[in-house]
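Please find one structure pasted underneath; my questions will follow.
A single protein chain has been removed from this complex, and every other one stays in its place.
Labels for the chains are A and B, by order of writing; each one numbers its residues from 1.
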Amino acid sequence: MKLFMWGVLAMASLVAALFFLRYWRESRDRLFVFFALAFAGLAANWTGLAIIDQPTDEAQQKYAYVARLVAFLVLIIGIFDKNRRSGRL
Amino acid sequence: MTGADDLPADVCALLHEHIESYEQLETLLLLRRERYEEWTGQGLADRLRVQADLIGTALAGLEASGLVQVLATAPARYAYRPASAGLDAAVSRLEREYAERSILIIQLMSANAIERLRTAALHTFADAFVLNRKGDDRG
Partner (left out) sequence: MTVAEAVYILCAITSILCAALLLRGYRATRTWLLFWASICFVFLAINNVILYIDLVVIPASSPIDLFWYRNTAAVIGVLVLVFGLVWESR
C-alpha cells in the first residue's frame, strides 16, 4: 500500500509537470518551466522513496529528500526570477 | 490559397500586440485617415455609431500602445501620433490590407482573441507570484 501511494504521488506530479510544460509553451512565461522542473523533482522524490522502500532506515530515505529539496529550491528560484523580470518592466 | 500567414509580419505583430477589438481597429484607422483632426471620444462614437464607453476602452488601449496621444483635456481630444516610424508603417500596411483583404484581418483578430482568452488564466497564474504588485486593488 505504501508503494501504491508513492506511485500515485509520482504519477500525479509527473502529469502536473507536463501540464506546466504545456503552459510554458502557450504563455512563453518561463516561471512555468520552473514549476515543471519542481514537480518533476517531486515525482523523483516519491519514485526514489518507492525504490529505496526502506521505511525504517531514515538515513536511506534522506537520499530521496534531496530531490524534494531541489524541487522546492527550483520553485524559490522561479519566484525570484519572476520578480526580477517583472521589476525590470 | 491565402491565409493569415500571407499578411506582412509587422501587420500580424501589430494586431497581436495592440489591437484587441474591432472598435479599436476602426478607431485606429479613422484616426489615421483623419490624422490632422483632434477627436473626442463622443465624436468618434457618433462617427462610428458605437457606444462611447466602448470607444473609451479602445482609445485607452491605443494610447497605452503608443499609437494615439491625448492632445487636450476636458474634454479629452485624441489624435493619431504613433510613437515610432515603424509603428506608423505597420498601421499604413494594416490599412491597405484591411481595405483589400478584410476577411483575413478579421480571421486573424478572432484567432488572437481566442488565444488571449486561453492564455489569460496562465498569465494570471504567473503574475500571482509577483510579490510587490502595484495596483493590488485592481480586482
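We take it that a contact is a pair of C-beta atoms (placed from the backbone, for glycine too) under 8 Å apart; a residue touches a chain by one contact, two chains touch by 3 or more.
Everything quoted here is computed from the prediction, not taken from an experiment.
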Full-complex contact with the absent chain, from B:R35, B:R96 or B:R118: B:R118
Missing-chain contacts mapped onto chain A: 2, 5-6, 8-9, 12-13, 15-16, 19, 22, 42, 55, 58, 62, 65-66, 68-69, 72-73, 75-76, 79
Those residues of chain B which, in the complete complex, touch the missing chain: 118, 120-122, 124-125, 127-129, 131, 136, 138-139
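The rule is simple: only the chains that are shown with their structure count from here on.
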Centre-of-Cα separation between chain B and chain A, whole angstrom: 40
Chain B contact footprint on chain A (complex, rising order): 23, 26-27, 29, 31-32, 78-79, 82-83, 86
Residues of chain B defined as touching chain A within the complex: 118-119, 122-123, 125-127, 129-132
